[in-house]
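First up is the structure itself, then whatever we jot down about it.
Removed from the display is one protein chain of the complex; every other protein chain stays in position.
Note that the chains are named A and B in the order they appear, and that numbering of residues resets to 1 at the start of each chain.
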Amino acid sequence: MENQLTAEEITKREMEFDAKIAKGIVVEPKDWMPDRYRKQLLRMMSQHAHSEVVGMLPEGNWLTRAPSLMRKAVLLAKIQDEAGHGLYIYSAAETLGTDRAEMIDQLLSGHAKYSSIFNYPTLNWADMGAIGWLVDGAAIVNQTVLAKCSYGPYSRAMVRICKEENFHNKQGYQIMAYLMKGTKEQQEMAQDAMNRFWWPSLMMFGPHDTNSPNSGDLMKWKVKLQTNDDLRQRFIDRTVPQAEAIGLKIPDPDLKWNPQTRHYDFGEINWEEFNNVIKGNGPCNRLRMKQRRDAHENGAWVRSAALAYAEKHGK
Amino acid sequence: MTQQEALFNYSLRLGDNALVLAQRLCEWCGHGPVLEEDIAMSNMGLDLIGQSRGFYSYAALVEGKDRTEDDLAFLRNEREFFNRCMVEQPNYDFAATMMRSFLYGCLSYLQFRALTKSTDNTIAGLAEKSLKEVTYHVRHSSDWVIRLGDGTDESHQKAQTALDELWHFTNELFEMDESDEVLIKAGIACDLAALRNEWNAMIDEVLLKATLIKPSESGYQSKGGMKGMHTEHLGHLLSEMQFLPRAYPDAKW
Partner (left out) sequence: MSKSQEWPSWEVFTQNKNGEAHEHAGNVHAPDAEIALMNARDVYGRRQEAVNIWVVPSTAITASTPEDVGSFFDPANDKMYRWPNYFKTPDGIKQI
């Protein structure tokens, strides 16, 4: 449809579109939208969906070693939710005209990104606590805002996901709290997980606003409603007291409460590490991609078998 | 053997079957052939973990020695696990996993259906809850056995191989011992031998639709899972599953 419009008409429609967004009207799949809005949304949503699916792997690494039946059930339910969340978001993203198979192919061929956090290894049981508490905590801060974004299908998926995700955060914090009340070895385990996951969790909010090339348009279109730095600050402010309450130390010597700003000041993130992980040079980038590719390729015969059956039986 | 001992053994076994199969399904998590199926296998895994917790808790209560569900799951060795050897068989591929769920699920379905009439209220209650879950597992795995069997040449081959391999563990599904005898007399347990015809009928119906051939009865048949005689696979499954509670005996999680 777009290519039938003259440049003038496009500009007019874009202005109407911007006005609509400014009024808080929600955009639905069949509504006209600027090409860049569609592309940016698709980029964000597919990255988000990929993150949910790749995010199953680091936790799946401990599922068969969960130390009690209750923890095993909770962890399995949580990872399963992540698969579900990936599915909701793929489903929402498909309304933009790209099917899931195409998005998955983009992931597996290395053309699409996913959250850098999942490129870190899970090395002890406390990492399950750290992921639920910190990683899901950071995700919730992000997603609560996204639930109010301008694209209807995305916002509705986020509402559903936020409802489900609070338990993820709580179970993670409970794992940490139990460990900190436990033996010396357990406390060390918890602190070790904290030390490894704190900074990568802060990186989940993305680069500083000054270095975030897409932020301007995304904010104007209400695809993003708050800046990376604001969300990061909100996460830190709510998480530090939780850490202190159970006796965990935040691995940041510069972290302290600032009574003037009424926020925590914190040290500089290692952006070199962040950029490296994003570029594919994190500790687990290759492993995660291999795991996803293997699952996909090993499942190919199953997917074709089911299609062949449906065809034979006219279903 | 006292009825109490028999009831302990019986509950423990049902718990072991559920837990070992759940542990196998957990191994799929994040690696399923398609996202929807990943979620489905996790759902079945969750049902089974729930079943194991129910039966272990009851076993611990009956035993009366202050053991917990976790003590029973994590602090027994492989010769002290009494599950059927079928459920400990590795996942191999999706066909083997679905075939295992199907063959075992059909037995489980019939057994729980019978146990809903148990004179022991706890067993009857657990059976009623489990029956609903297993009914779904049978539907899910049957649908897949049929689709794989009657899908492509490749999937047919894989499904037939899975059936041939797992068939060696089907006789054992019906083994009973003194615990069963004691409890059958008391109306608590059910006679597995009486379920065999119906089990065969369930299997035949699905295999027919799946265009798969039921293996002959003459090959090797495993024995003695319920006596703690297992295949080599169980030890590895347990060493992974039990690692943390064994490595940190004083810890609570």
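By definition in this document, contacts are C-beta pairs under 8 Å (C-beta built on N, C-alpha and C of every residue); 3 or more make two chains touch, one makes a residue touch a chain.
Only a predicted model underlies this, so the values are computations on that prediction, with no experimental measurement involved.
Taking the complete complex into account, A:Leu108 is the one of A:Ile10, A:Leu108 or A:Leu123 that touches the chain left out. Between the chain not shown and the residues A:Gln80, A:Asn169 or A:Gln291, the one that touches is A:Gln80.
When you scan B:Ser11, B:Asn43 or B:Ser57 for touch with the missing chain, the hit is B:Asn43. In the full complex, the hidden chain is touched by subunit B at residues 34-37, 39-40, 43, 139-140, 143, 147. Touching residues on subunit A toward the chain that is not drawn are 28, 30-32, 77, 80-81, 84, 87-88, 91-92, 94, 99-102, 104-105, 108-109, 157, 160, 164, 296, 300, 303-304, 306-307, 309-310, 313, 315.
To be clear about the criterion, only the chains that are shown with their structure count from here on.
Here the spacing of subunit A and subunit B, counted between their Cα centres, is 36 Å. Touching subunit B in their complex are the following residues of subunit A: 53, 56-57, 60, 63-73, 76-77, 79-80, 83-84, 86-87, 90, 125, 175, 178-179, 182-183, 185-186, 291, 294-295, 298-306, 308-309, 312-313.
Partner subunit A is touched in their complex by these residues of subunit B: 19, 22-23, 26-27, 29-39, 42-43, 45-46, 49-50, 52-53, 56, 69-70, 73-74, 93-94, 146-148, 150-152, 154-155, 158, 240-241, 243-245, 248, 250-253.
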